[in-house]
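A single protein chain has been omitted; all remaining protein chains appear in their positions.
Chain lettering (A and B) follows the sequence in which the chains are written, and residue indices restart at 1 in each chain.
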Amino acid sequence: MWRRIKSSQAFAVFTAPLSIKNPVSVLVLGICSSLAVTIQLKTAVVMVLAMTVVLTFSNGILSSLRKIIPKNIRIIVELIVIASLVIVADQCLKAFMFDVSKQLSVFVGLIITNCIIMGRAEAFALANNPWLSVWDGLGNGLGYGIILIVVGAIRELGGAGTLWGISVMPEAVYDMGYVNMGLMVYAPAAFIVIGLMAWLQRTIISDMRKGS
Amino acid sequence: MKFLYRRLQALAPLFEKGGRFERLYPLYEAVVTIHFGSSDTTRGRVQVRDALDTKRFMILVIIALIPVTLFGIYNVGYQFYAAIGEPASFGSMVMKGLTVFMPILLTSYAVGGFWEVLFAVVRKHEINEGFLVTGLLFPLTLPPTIPLWQVALGISFGIVIGKEVFGGTGKNFLNPALTARAFVYFSYPAYLSGEVWTAVSSSASRLVGYTSATPLGVAAATAQPQAVTDALSEAGYTVMHCMIGLIPGSIGETSVLLCLVGAAILIVTGVASWRTMVGSVLGVVVTATVLNGLVSDTTIPFLGMSPLWHLVVGSFAFGAVFMATDPVSSPDLKPSKWVYGFGIGVLTVLIRVVNPAYPEGVMLAILLMNVFAPLMDYSVAEYRVRKRIPNGL
Partner (left out) sequence: MASNRSLVFAFGMCVVCGFGLTLAATVLKPHQLRNQRVDQQRNILKVLGVTDPNQSYSADAIDDYYQQSVQKRYVNDQGQVSDQVSDRPIYLLVQNNTLRAYAIPISGAGLWSTLYGYLSLEADGETLRGITFYQHGETPGLGAEIDAAWFQSNFVGKKIVDANGTFTSVGVVRGAVVDSISPDQRMHYVDGISGATVTSRGVDTLLKTDLQRYEAFAKRLRRKERVI
């Protein structure tokens, strides 16, 4: 069973964006939101959920419509679908997760402009069947998510000494003179952390290639 | 010397290819070449090489830094005893200065050296003496009250992110020492601003009425209708004071006079560019003069600070002499050096005066111009190429 899953096309489509085709650290897409919403783990996770849902649905919807969308208004149709999904996601967050949506502020709305979504719609959904497209959306959403969650965890731990709002730095460490790293709260810190992750990942990938 | 040479030669097989410590060859090579010249010769087609290799180059910078370093050590002690209001001998001031400065310096060298060796071993290249300069420059830009763990983090950031991620010495586009300082500045702002400039820890032990505000701090806090010059002289600062440098500030930055001595050494030996230095002085003078012209009753008094004052306060002299002229992160062509230096001067004054958040602007000005250095060289080169008359016309 596992072997059959592993050799399926959907599996390959799903796992590639998690590692060697990661949208953030390898393709360097969707950087803007990765900088903006990763100050805390919680906002990063909520952003990832919103993004993954939007991406999966937009890929699915656009892929099922791909044969009837007139080519000359292709982009605008993609935009309508994506924009509608984003607005719905934003409204839901405002209604059910108010604190987080306040912190995410405009960045949920800006999912519309996230290059990953348009990119996947253009590059994948319009050329493949809905089944594969949904897996592709899910994979890319989670690939984006891995990076965001790690960056969010590092930044929250460094910048505030907490994880998910819960203080994890022992008080004794502060008594010894430790202070939170202010730089982590600034957007450039996300740049640096993502850069280091990309460095690490590329080194591993190139080592893997040499090894095989 | 001969004995040492023979000992080292005897050890060589251990580190050479196939030896037991093959991986640590960079370490061995560094020890040998710091005592004896390098025996490497050019193997490629390039025949002409400057006798001034990176190693000698970096050592010259360190020699130029010795005056400000020694003075900085003395000044830390001097400020300490002034703050607690006790008379003290020259010797005890130096001792106090040493107990404050040496741990910072050693931390910087130990941690910086660790990263340098690590990358040299992994990448299999020589250990570069650049870190000796970076590791000394960085502590000189810090206040004496800086916690050592922040020094360690700062120098790690400077070496790894400021230099090694781009491929090591020669490939970095930012000055590593300033990158390290910028990291500490933005990470732990409370430790680089406010009452941190004297080595007295708590305000309780500070003499009542004694304030450790730097000239820049005083100037920035001046409110209408007082003029900046009055506020400065009220706080006990004159241009002469700032030239000599027995004032609170970062460890190595306070003495403009000794920065000039360092500048002389660097220029005479051909290590640093006088164009960059003169350019930055021009930048400060022009910008400060323009701002002086804008002064009115409603503007902040800082706007009226004279160009001369701008040149002597803060870390401008130190930055322009030792940081801006870093041969790696500054531009290579003569015209771009002028523009680069001028830009540093302009930005320094603008950040000091116009931006209320940062009392000192030299660090940010140099880092920003570092980023533009390659573009300047590119533009100058393009311009020259375009002026060239094609062959055969």
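Throughout what follows, a contact is a pair of C-beta atoms (placed from the backbone, for glycine too) under 8 Å apart; a residue touches a chain by one contact, two chains touch by 3 or more.
The model shown is predicted, which means the values in this text are computed figures rather than measured ones.
The residue from A:Ile69, A:Ile146, A:Leu163 or A:Ile205 that touches the chain not shown here is A:Ile69.
Summary of contacts with the chain left out: across B:Ala10, B:Ala190, B:Met240 or B:Val385, the touching residue is B:Ala190.
For the options B:Ala10, B:Met240, B:Ala357 or B:Val385, the residue in contact with the chain missing from this view is B:Ala357.
Within the set A:Ser19, A:Ser64 or A:Ser84, the residue that contacts the chain not displayed is A:Ser84. Within the entire complex, the positions of chain A that touch the omitted partner chain are 68-70, 72-73, 76-77, 80-81, 83-84, 87-88, 91-92, 94-96, 98-99, 102, 159, 179-180, 182, 185-186. Interface with the hidden chain, as seen from chain B, comprises residues 188-190, 193-195, 203, 220-221, 356-357.
Operating definition for what follows: only the chains that are shown with their structure count from here on.
The distance from the centre of chain A to the centre of chain B, with each centre set as the mean of the Cα atoms, comes to 40 Å. Of all residues in chain A, only 177-179, 181-184, 186, 192, 195-196, 199 touch chain B in the complex they form.
The touching residues of chain B, counted against chain A in their complex, run 147, 149, 161, 165, 183, 186-191.
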